[in-house]
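Worksheet for the structure shown next.
In this view, the complex is presented without one of its protein chains, the others remaining in place.
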Amino acid sequence: LKHRIVRNVPSLDPAIAAGLRAVGVATAHEAQGRSGLMDAVLRPVVPEAEVAGRAITVLVPAGDNWMIQAAVELCVPGDVLVVATISPCTDGMIGEMLAVSLRARGVVGVVIDAGCRDVRALRRMGFPIWSRAISAQGTVKASPGSINVPVVCAGVRVHPGDAVIADDDGVVVVPRAEAAAVLAASQARVAREDMLREKFARGEPSPSFEASRERLAATGIVWIDREEGDD
Amino acid sequence: LKHRIVRNVPSLDPAIAAGLRAVGVATAHEAQGRSGLMDAVLRPVVPEAEVAGRAITVLVPAGDNWMIQAAVELCVPGDVLVVATISPCTDGMIGEMLAVSLRARGVVGVVIDAGCRDVRALRRMGFPIWSRAISAQGTVKASPGSINVPVVCAGVRVHPGDAVIADDDGVVVVPRAEAAAVLAASQARVAREDMLREKFARGEPSPSFEASRERLAATGIVWIDREEGDD
Amino acid sequence: LKHRIVRNVPSLDPAIAAGLRAVGVATAHEAQGRSGLMDAVLRPVVPEAEVAGRAITVLVPAGDNWMIQAAVELCVPGDVLVVATISPCTDGMIGEMLAVSLRARGVVGVVIDAGCRDVRALRRMGFPIWSRAISAQGTVKASPGSINVPVVCAGVRVHPGDAVIADDDGVVVVPRAEAAAVLAASQARVAREDMLREKFARGEPSPSFEASRERLAATGIVWIDREEGDD
Amino acid sequence: LKHRIVRNVPSLDPAIAAGLRAVGVATAHEAQGRSGLMDAVLRPVVPEAEVAGRAITVLVPAGDNWMIQAAVELCVPGDVLVVATISPCTDGMIGEMLAVSLRARGVVGVVIDAGCRDVRALRRMGFPIWSRAISAQGTVKASPGSINVPVVCAGVRVHPGDAVIADDDGVVVVPRAEAAAVLAASQARVAREDMLREKFARGEPSPSFEASRERLAATGIVWIDREEGDD
Amino acid sequence: LKHRIVRNVPSLDPAIAAGLRAVGVATAHEAQGRSGLMDAVLRPVVPEAEVAGRAITVLVPAGDNWMIQAAVELCVPGDVLVVATISPCTDGMIGEMLAVSLRARGVVGVVIDAGCRDVRALRRMGFPIWSRAISAQGTVKASPGSINVPVVCAGVRVHPGDAVIADDDGVVVVPRAEAAAVLAASQARVAREDMLREKFARGEPSPSFEASRERLAATGIVWIDREEGDD
Partner (left out) sequence: LKHRIVRNVPSLDPAIAAGLRAVGVATAHEAQGRSGLMDAVLRPVVPEAEVAGRAITVLVPAGDNWMIQAAVELCVPGDVLVVATISPCTDGMIGEMLAVSLRARGVVGVVIDAGCRDVRALRRMGFPIWSRAISAQGTVKASPGSINVPVVCAGVRVHPGDAVIADDDGVVVVPRAEAAAVLAASQARVAREDMLREKFARGEPSPSFEASRERLAATGIVWIDREEGDD
């Protein structure tokens, strides 16, 4: 199992990326059958950020960000850097300097199952990172890892070239081959939610709940009226 | 132990709710003898939100939000939905669609010992939720739970009809029968704190600390002056 | 091991404090050889706050804030109160009233390995606290602790008189004897980062990474081009 | 809300206690409709211990075990001491000395949502404790709490006089009024499991699963045969 | 993304399984380049258990063990059941009854990123489970999942047919195609460790450390002799 750096990641149609960014994490997650959602421990450092792009994957040893440095030159505009660690780590593996370099390459955001730092600078730059921790702890550049190999990041398998969507709800991965279909299903879902939102705002009941009333009664649940003196 | 849905929850005087909202969580918690505070793991999703209202309680299985749907029609203006789970869960059990429905019913906020999602939409709506997690993970509508039974939510017993106060400091539950007395005690406390705040801002010492000096000395504590060369 | 309250903490040059505040936590942490960083569990309650000052240390029993009260009168302008607990605690040991008193004494911020409360008031005041938790839970004034003894706070040894820097990246402690040297090294680091930031923004590669290419190749890592059909 | 010490807790039929101890936590929890199970963070300190008895409840401040001392004289043979804390705590609130006193009173075990210590002595004595932590940290005797009031311990409401069962699977609380019915339902469940165990040991399929096959197919799930070359 | 149940998982050579069991988790993990190790949160319920076998994978919704029931009939002697959840869950998804059924099918152990129960019975049976929690909490049989699809379990990608090794050190997954090579490398490692163990037991220094002394000196590290009066 040699460590390796892989070039020539398949590209992701920018229109699909833009579409996935617009529908957002929760909708795309539903639209692809509730799979691909990273662990909720990853939180956005820059509030209200919303990104979607092609995954460039990095696998790093705990406490070592050498491979993140090495990954910079493999990125092109629209990419999302996805950093997984070989073992658990909360060190601040990425900060302002790397963010400036990544932005210069057109990277739209970073998802890292470890820590980040320089968060005030990141917020000023508006360079979004989703991380497990905020920590000023620096890291070494001593041991190799891999770039653009399939990784597991925050509980989700990510292949280089997959679509990654991240916003205030978290991070979801859409396999490249399914990105177009997931976008279409997401947009259908958005349309339905637009319609429902209006109904719900008027106080109308949920059609799906109405349809389930019989099934609910069949569970044996009972409706009772509270009496005076009940607990 | 059949699951059940209970109607006719006793109402809460809106003036008391408004009063409790104004005094806030920390003060009411003190005023009722430091009881009723939910676990600090519940955090507000909408910054600066402050609510108080009558508890409508929901008990749901992990990963299943059917009962939250079912609870919508039992809510009236001023209510706070309190959702407890039968076993630990961080799924996003409530999101924008349910929030729109709940707001249409006049619900002022949700307290949930699980996750929520669509947080950007919630922030735009200004619909406040206090939750254990933010997660896009969807849930099923397959198994029954109960509505308006006494529950334990985030470590606190809640009866339907109790007063629930939530703000940036967390969530506190005031038993219905004690709500008026707790409000009165809270307001007295606010008045005393207004007076103390002014004194403290002028640099005056704390009367309670001054009164404790003798007791402190009696513990055997020593006051010493650091010498040059001490550690 | 008697509990004790120590007076006459050595002062910290305000110019050094101001300089350390300007360079920030991440830079000072690097500049002093990556030591002194508190556990990332401490988070700022007031966003964007940045402080540096002389440490006044307090050691308190879990659930008891008597010693924080006692510490107020030992503070002078520019101090940072550092509160460690004898055993783990998340109670809200400090809130608005103590914050008003501390501000009246010129204290610039509080670092506490426990909880704080009244966070809305703290944000309105702009009085910054870094804490392990936000909790409305009140505390007693029953058992003694110590003031201005060396403590371990969030994993870091702090002596009274040390410099403490806190910002959105966390909290770092600089031993008093090294404060001037760490400031100088930090400022050199800032200057280098200013130069690098410009280069990186233009898309230039990292000199340190360029210098490491040979070493990277020597690890046996391989560069490969992805073929069609690869996973 | 005065703190209080309540005497005259209703007794629990020793035959019911013995029966509940024999069926164990998992079975009783199922038999009462999957309620009353304490958080899994409580773990047994003495391996293989199995107890059931009447709950004597204690509510203590964090870091203060005065009320546990005070509770000793309220215990009679067969009791289980249930200790809840007012705020989170992992201190070693109970150790060998209290265990010796409690055993002299006939107490069969302790359930505590905090820490315990002297675990080697506890294991030698065979005095079982279920706790959140093992910690040598001592506690003070400074602030009051309450004895034999309803408490929430590890997420479950406990009234003095309820039946508490604890074994390697955790801790479950059975309301006093339901103890006889839960025991009967548990024993029926044990009988059914004895029958099933024999069938399963012979390799026979689960009747409940067989009965669900049609329902499973109706979910749309597909059975497929893996082909050579599939992932 | 339909849920599916896949039959015809490729078999694993029993000699390889036996070999991997003998070398153990730590050695196999090293031998395959430190990959495939599940999160340390999975702990063995039966002490000293050591198993290795072919992975049968199960993906279940939180709080629902229907698919574990369904997986029983797909198991053959030597298999290890690997259960991943769609979202985080600590419920006791597997207990004595399922263990008896699985043992009747020849299953040698279970790895589950959720909870298990009936641990005393499991210990008596000697049926080993590695789980995230011990919890008596029961689960429903309401929603589908998948069997024998690739899953991520405790941070590691597992394909049906992979080799799974589990012992007191944790759980490691060896891809099926690499199992023979990893076994060979592991055995070489065992032989070398046998030799080293003997040397180390005689007090001889580590050859690898001796070989690194020059490199260590080159880091700039200094060897100094403590003087009287040093801290």
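A, B, C, D and E label the chains in the order they appear, each numbered from 1.
The definition used in the following text is that a residue touches a chain if its C-beta (ideal position, glycine included) is under 8 Å from a C-beta of that chain, and two chains touch if they have at least 3 such contacts.
Keep in mind the model is a prediction, meaning the values are calculated, not measured.
**Q** Among the chains in view, which touch the chain not shown?
**A** Taking every chain of the complex into account, the missing one touches A, C, D, E.
**Q** In the full complex, which of C:Arg34, C:Arg103 or C:Arg123 touches the chain missing from this view?
**A** Candidates C:Arg34, C:Arg103 or C:Arg123; residue touching the omitted chain: C:Arg34.
**Q** Check the options A:Gln137, A:Ser186 or A:Ser206 and report the residue that touches the missing chain.
**A** Considering the complete complex, A:Gln137 is the one touching the chain left out.
**Q** Touching the hidden chain in the complete assembly: which of C:Val156, C:Val172, C:Leu196 or C:Ile221 does that?
**A** Counting the whole complex, the residue in contact with the absent chain is C:Val156.
**Q** Even though one chain is hidden, which residues of subunit E still touch it in the full complex?
**A** With respect to the unshown chain, the touching residues of subunit E are 24-26, 29-30, 34, 37, 40, 43, 48, 50, 167-170, 172, 193, 196-197, 200-203, 205-206, 208-209, 212, 216, 219-226, 231.
**Q** Taking the full complex into account, what residues of subunit D touch the chain not shown?
**A** Residues of subunit D in contact with the hidden chain: 2-10, 66, 69-70, 72-73, 90, 92, 95-97, 100-101, 103-105, 115, 117-120, 123, 133-138, 141, 143-144, 146, 148, 150, 159-160.
**Q** Hey, which subunit C residues sit against the chain that's not shown?
**A** Counting only subunit C, the missing chain is touched by 1-2, 32-35, 37, 39, 86-88, 150, 152, 155-157.
Quick note on the criterion: only the chains that are shown with their structure count from here on.
**Q** Go through the assembly and pull out the chains touching subunit A as well as subunit B.
**A** Common neighbours, subunit A/subunit B: C, E.
**Q** If I compare contact pairs by residue number, which of C-D, A-E or D-E overlaps with A-B on over half of them?
**A** When the contact pairs of A-B are compared with those in C-D, A-E or D-E, D-E matches.
**Q** Taking each chain's centre as the mean position of its Cα atoms, how many Å separate subunit B from subunit C?
**A** Distance between chain centres, rounded to whole Å: 30 Å.
**Q** Measure off the straight-line distance from the CA centroid of subunit A to the CA centroid of subunit D, and report it in whole Å.
**A** That pair's centroid distance is 39 Å.
**Q** Of all residues in subunit A, which are in touch with two or more distinct other chains?
**A** Expected reply: 2, 34, 37, 150.
**Q** What is the shape of the graph in which nodes denote protein chains and edges denote touching chain pairs (line, ring, star, complete, other)?
**A** other
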